[in-house]
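Comments concern the structure below.
Removed: one protein chain of the complex. Kept in place: all other protein chains.
Let's turn to subunit A:
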Amino acid sequence: MPLVTGLLWLLGCQLVGEVVVHALHAPIPGPVVGMVVLLVVLTVRGRRARPSARAGRDEWSVHVAADVLLPHLQLLFVPAGVGLIGYGTVLRSDGLAIVVALVGSWLLALAAVGWTAQLLARRSAAAERGVDGSGA
């Protein structure tokens, strides 16, 4: 039963997300808004839970469903990947430009985000140490 209840929570949050996106004409997918909705639900629920329940590792229905779905997230992308064979003719005409732009820009952006994020993480850690002196 926890799996069914958990899936109900996930689909419920997705539905709320889809409604919000539809109502606001927002240019982002319903499930991404649903993720934010679920995060709010989890945070509110975590605050309300008794400390004993909080300490006893999260075993709410939605955690059960997430732990079933997420380890196999790759499986859910297989159909989209196989669908690439339908684009063979489109890719052939500008193939080189597309491949170089794809790999080059992927690498540049990966480095840019990774380095910026790491630098700023060190800064924030150093600032925290400066404040409380504990080094935590």
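Here, contacts are C-beta pairs under 8 Å (C-beta built on N, C-alpha and C of every residue); 3 or more make two chains touch, one makes a residue touch a chain; residues count from 1.
Throughout what follows, contacts and distances are computed from a predicted model.
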Discussion item. Please identify the absent chain by the protein name in its UniProt record; candidates are "LrgB family protein", "3-oxoacyl-[acyl-carrier-protein] synthase-1", "NADH-quinone oxidoreductase subunit H" or "Circadian clock KaiB family protein".
Written reply: "LrgB family protein"
Response to the item:
Note that subunit A touches the chain not displayed via residues 7, 10-11, 13-14, 17, 27-32, 34-39, 42-43, 46, 58, 62-63, 65-67, 69-88, 90-91, 94, 96-98, 100-118, 120-124, 127-128
